[in-house]
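The structure under discussion is supplied below as structure tokens; questions concerning it will follow.
Yeah, one chain of the complex is gone here, protein chain that is, but the others are all in their spots.
Our next item is chain A:
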């Protein structure tokens, strides 16, 4: 696939996000879009967002659960980038800014030091982490009915859309992250639940894998970045009027309302 095509796909997906418009998956027309090329599309998309004045708060991991990896037929998770404009300040999510959002409960790592792969382990990550915080990620694939293949979702910045970051900060040594219990309730009813191990056996495994994946591109995890490790719970579709409440064992709660 030539550079111009890659750039035009990135442009297409970026405007789909900005215009809140769902689109047909890229691989329908571009059957030659493979994983490697898809990351090149993502790089172009990230560049466009940076050029528009947005800043990266950190990379994020996606497809980190056995269920999702099986569903997509992959052995390795994927990554994307979370930008400053995606972080919701306050406790309201506006449906009018989004296409068909879903929410999932996660934890985020706030890095104290740079981490340069390859051969990074979960222990390396925990040692380099300043804080763990709870997070709710809003994923909003730009594709119709969340219908996509692996290269599609990579090109679409791993469906990144919005994020609520919790305000309970804990040192990683204070927590048993793989046993961290989480419940996700919508309108007072528990809809999804799980423990931290749902993320590749331990959330730090996901961040270590991220460092090693970034290393292949000559990139690294940077001090100060806030990195979403992946979903502990399944994703739940949101509707205007919903009240969302997530509880994290020892890490407090995150609540928000969904507005029109």
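Criterion: a contact is a pair of C-beta atoms (placed from the backbone, for glycine too) under 8 Å apart; a residue touches a chain by one contact, two chains touch by 3 or more; residues count from 1.
The rule we apply is simple: contacts and distances are computed from a predicted model.
Enquirer: According to its UniProt record, what is the protein name of the omitted chain, chosen from "2-keto-4-pentenoate hydratase", "Peptide ABC transporter permease", "Cell division ATP-binding protein FtsE" or "3-oxoacyl-[acyl-carrier-protein] synthase II"?
Expert: Per the UniProt record, that chain is "2-keto-4-pentenoate hydratase".
Enquirer: Just name the one of A:9, A:33, A:63 or A:198 that touches the chain not displayed here.
Expert: Within the whole complex, the residue contacting the unshown chain is A:198.
Enquirer: Any idea which of A:23, A:154, A:180 or A:244 touches the chain not displayed?
Expert: A:180
Enquirer: Given the full complex, what residues of chain A touch the hidden partner chain?
Expert: That gives, for chain A, the contact residues 66, 176, 178-183, 190, 193-198, 201, 232, 247-250.
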